[in-house]
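Before anything else, here's the structure in question.
This view holds just a subset of the chains, kept in their places.
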Amino acid sequence: MSSALDTNMRFKFSILALLLEVIIIVLFGIFVEYKNSVATLYPFFQDVQVMIFIGFGFLMTFLKKYGFSSVGINMLIAAFGLQWGTLMQGFWHMERGKICVDIRRMINADFSTATALISFGAVLGKTSPVQMLILTILEITIFACNEHLVTEILQATDVGASMTIHVFGAYFGLAVTLVLYRPGLKNKHENEESTYHSDIFAMIGTLFLWIFWPSFNSANVPEQTDRIRAVVNTYYSLAACTVVTFALSSLLDQRGKFSIILIQNATLAGGVAIGTCADLSIHPFAAMCIGSIAGIISVLGFHFLTPLLASKLNIHDTCGVHNLHGLPGILGGITGIVVAAIKEEVRQDDSFTPGMQAAALGSSLGIALAGGALTGGILKLPFLGQASDQNCFDDSVYWEVPEKEKTHEIHSNNHDEHTRFEATM
Amino acid sequence: MSSALDTNMRFKFSILALLLEVIIIVLFGIFVEYKNSVATLYPFFQDVQVMIFIGFGFLMTFLKKYGFSSVGINMLIAAFGLQWGTLMQGFWHMERGKICVDIRRMINADFSTATALISFGAVLGKTSPVQMLILTILEITIFACNEHLVTEILQATDVGASMTIHVFGAYFGLAVTLVLYRPGLKNKHENEESTYHSDIFAMIGTLFLWIFWPSFNSANVPEQTDRIRAVVNTYYSLAACTVVTFALSSLLDQRGKFSIILIQNATLAGGVAIGTCADLSIHPFAAMCIGSIAGIISVLGFHFLTPLLASKLNIHDTCGVHNLHGLPGILGGITGIVVAAIKEEVRQDDSFTPGMQAAALGSSLGIALAGGALTGGILKLPFLGQASDQNCFDDSVYWEVPEKEKTHEIHSNNHDEHTRFEATM
């Protein structure tokens, strides 16, 4: 069968998407209602929205020929996922048989999409939009169950979601990408590169994530004093992480040069790692230590672990989500265990125990890996429109790409390898 | 007369702009005063600011050679228009002979510029900055009258301005572009195309509009519970619209490929269409139905109607504002009529009747068409610096464009020094 046939998702995608939207609308009709609420959280909600749609979307635009998909499929996953997430999380919090929507529920709906977007980063360039819709449904469903387990049953602390979102999303995505492993991509694909301007586009994502991360970590804090503390801790954690990332990036390069990949990603690890303990009185200097360690772990992960995972374990992690979300998320989880063990005064709550925190981390990790493996198995079904190895990391498989550029690509068949590169600029 | 002479607006533009600014400052001196007010609406104001300056500006950067004008003239229209709008809307709401400015008035000043920016989308690439200043003055003046008619005299509901801004701005622009019709642009202009990166720039506009649309639709809602409801309805309407747009975009393409133009524009139709009824208890699932229908209408408009309007009716709509603002705005207006007819309990107000809603829609449409035709007639005056057909959609007529690129275009048939420049793109 030709590759053109394989990836034509005209009916598969459109029918699946429309069907899902109809189902969601019916479920909303049955279950969802407005809830009267105040607007206190509205600025936090809007900050989170910017992170989800601009932050995650642009962070992934670094690939030279995959910008439409990065920002476009990110938007699709988020817009679809927030509806599905409203239902999945809502089912665990029904009030008299109804899901009552207010700003807090919408923030959480946005949060639930973050897991799918993190996993999207792991498989970026290697999956079809049909596969991403299915992944979004499965991941958000499983996420909602794990989140309920962690916050309601284990009653663990995880206000900035280091475990429930970052660890979960990263390891879910890694399990998927492992199951979907393609030997043909073992060697670096010629499209899996950035250009100067695609890297600058990616910095738009990085910076908006950085700026609004304090809102992400504090939006779910119920009490205002604690919420401000979450903002303060996240702010200083990120700042320390950024300085450390720059330092290590230079140190690890023989010529002392900075790596834009590290600046785009590892500078954010401080926001992930402080998540679990963000609202606790751990002291700003402790927040900065956590941020610094997160930066170190993340840089080392990108530098040593990612190539190793790819070559030894067949885990190809396109955006390096393991280093940005996975490892710093685990650090966040461990921090929670340690703080619960040594600092009893930080929270009066009896439920804040090392055991429960460890259970929460284990549950997030385990359920993510199992859920990701299961999802990967389903996504492996042959009729889901996956691109051939050769066409990976290339928008033109699923998108109409500007005419001039294609014309150009055709005309330019016989001047050197650089023409393809120019065509994608 | 040479085209260079025609488009040199050195004295025309600068004298007109300075004169207008002097007049505005004098009028501010006579009429405008501060009003004590609270900061509740400040975050909504800032969200609207982002939509006006970044959202509208970047949405139009998709043209490969018209980015400076898109984002620059957008800024000019907005900065000029918000001053003029403060006066025009203010004259209808004087308090003891004074226009009292607070955050609400500034939000409405921003809103008034949105009409001119929507119309700018219809004529994009075909008008001079002088023409755009004149259009802005006339359109905002007429808009303020229609808005007064709709909200004060007819007392119609239109909280998110589906009719007063979107229908008005779109049909005003379409009337202008019809009157300014150029047979020479009948065939697709070689500059009327995007490049890969210009399309990604445009997505910055799309996403910020998408993210902050709930603020746009709720900023003018007086009561807080209703304001949150407007946020909820807009959020879910946009989400449903986005999924449907992706589905139809794939369905309408033979190879099942997504169109970036549709993703840039039709995904926003849900925000427009929910505008009129955003604050009413129509139920979230109804908001999603409205969003879905808006997506369908907008995609079909881009796919079938825009080429037809251009070829049969001589209406060349550069950005497709008819599909993003016009048709979804009419849908919003019709929704208002239907809701007024069938759901009496949603608003106790006696004034919320199908008749008044229909009158508001008719008035917005009719006044826009008449006002646009009149404005188009004035803009047709030969000395306003319009570019020749050949130079349409090209920044270099009204902007200094980076030297290297021009040099490059001329010199570049035979190597070397330009390569460094290309490498940095």
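Every chain is named by a letter (A and B) in the order it is written, and numbering of its residues begins at 1.
Methods note: contacts are C-beta pairs under 8 Å (C-beta built on N, C-alpha and C of every residue); 3 or more make two chains touch, one makes a residue touch a chain.
Since the model is a prediction, treat every value here as computed from it, not as a measurement.
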Note that 2 identical chains are shown, then give how many the whole complex contains.
3
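By our rule, only the chains that are shown with their structure count from here on.
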I'd like to verify one number: the distance from the centre of subunit A to the centre of subunit B, where each centre is the average of its C-alpha atoms, in whole angstrom.
33
Okay, in this complex, where on subunit A does subunit B touch?
4, 7-15, 17-18, 20-21, 24-26, 28-29, 32-34, 36-39, 42-43, 46, 49-50, 53-54, 57-58, 61, 67-68, 71-72, 75-76, 79-80, 82-83, 86, 101-103, 106, 129, 195-197, 201, 204, 398-405, 422-425
Okay, in this complex, where on subunit B does subunit A touch?
40, 43, 47, 64, 193-197, 199-200, 203-204, 207-208, 210-212, 214-215, 224-225, 227-229, 231-232, 235-236, 238-240, 242-244, 246-248, 250-251, 253-260, 263, 267, 281, 283-285, 288-289, 292, 422-425
